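Quick one: structure below, then a few questions.
Only one protein chain is missing from this complex, and each of the others stays in its spot.
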Amino acid sequence: MLVVLDLIGVAVFAASGALAAVHARLDVFGVIVLAAVTALGGGVVRDVLIGVTPPSTLRQWPYLLVPAVVALLVFRWHPAVARLRRGVQLLDALGLALFATTGTVAALGTGAPAVTAALVGVITGVGGGMLRDVLLNEVPTVLRREIYALAAAGGAAVVVAGHRLGLPSGPVTLAAAALVATVRVLALWRHWNAPVAGHL
Amino acid sequence: MLVVLDLIGVAVFAASGALAAVHARLDVFGVIVLAAVTALGGGVVRDVLIGVTPPSTLRQWPYLLVPAVVALLVFRWHPAVARLRRGVQLLDALGLALFATTGTVAALGTGAPAVTAALVGVITGVGGGMLRDVLLNEVPTVLRREIYALAAAGGAAVVVAGHRLGLPSGPVTLAAAALVATVRVLALWRHWNAPVAGHL
Partner (left out) sequence: MLVVLDLIGVAVFAASGALAAVHARLDVFGVIVLAAVTALGGGVVRDVLIGVTPPSTLRQWPYLLVPAVVALLVFRWHPAVARLRRGVQLLDALGLALFATTGTVAALGTGAPAVTAALVGVITGVGGGMLRDVLLNEVPTVLRREIYALAAAGGAAVVVAGHRLGLPSGPVTLAAAALVATVRVLALWRHWNAPVAGHL
């Protein structure tokens, strides 16, 4: 269950990384590398933080195959991918939702305290996208988009609360992921803007 | 003692990150995230390098509360913060001094050899600021400012020497931090410039 959600997150983040790489005019190998970094970066950082070495995402074939296949599909049919309205942002919202919640579950599974697990979840969610943006020389989305990190933190908090209350992990994780994705999509759709400091 | 110095370092680095984020026109959530990354980044990297997982800074409430509160204060009253002459650089010098020395002490505490402890201390000192600058798409201060890494290395060397001689940790750490901050402030005040390669 956790693995399936995690692999869907890998696939959507790989697509977001590959599309960004295509738009930055990278060649096919650069597209594959950036897709892999975006898709696996958050999970690798998560495992390093909770002491799982070598990181679990580097030990299983599907985690390596999925980003490569997705990158090649996007490379070939990127106009179709990009035409989907707000395609990149929607994929990014879904990846954020899945990684932030499954990352929190993974950290709780190692016996980490609640606040640590929530933070590790947020870092798992935003880590891949931050690496993608830094490598393409852009100020990361997480610093610019409205309530991006806040949405991830909300989902992580729901997972931690469910764990405390002894609720079943699967449905709680799905509900938390749906919350994160909904908040992000609403923020995109309604153009929710957070305040910027005045008097500069 | 170590925790108090560490929290002061967290607060000043958070202020330096928040001020840089305000000047980069990030919204309030981006300011909080950048303050937290700047303040906690060096300590997280330190703990990952010495094998403390999950990192201790992600396990304690004060380390999370301080950057958030500092970020909100800077967001609200940033003109006052920025008017303090050379405010950012002074905060940065103080944070560098505290993190480089407490990072060395923490590494020595895990039984690391002297040269490793000093290096881990330097990385702890410059890590948060490097992350701040990379995320804002700037060449990091540590690569551009005169004797920035050298000042941190000097402080780390003093801590290691005091440890070898069996001197009490607290006063030695304070003296080493004062040395780092003094060197940095003198370099800023007297415009000490290191040579640049010629004949290009």
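When the chains are written out, they are named A and B in that same order, and each has its own residue count from 1.
We take it that a residue touches a chain if its C-beta (ideal position, glycine included) is under 8 Å from a C-beta of that chain, and two chains touch if they have at least 3 such contacts.
Remember, predicted model here, so these are calculated numbers, not experimental data.
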Selected from B:L90, B:V142 or B:L188 as touching the chain missing from the view: B:V142
Residue of A:V22, A:V122, A:A181 or A:A194 touching the missing chain in the full complex: A:V22
Chain not shown, touching residues in chain A: 21-34, 44, 48, 51, 53-55, 58-59, 61, 64, 75-76, 78-79, 134-137
Residues belonging to chain B that touch the chain removed from view: 48-51, 107, 110, 112-113, 115-116, 119-120, 130, 134, 137-140, 142-144, 146-150, 193-197, 199-200
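Following the convention adopted for this analysis, only the chains that are shown with their structure count from here on.
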Separation of chain A from chain B, taking each centre as the mean of its C-alpha atoms, in whole Å: 29
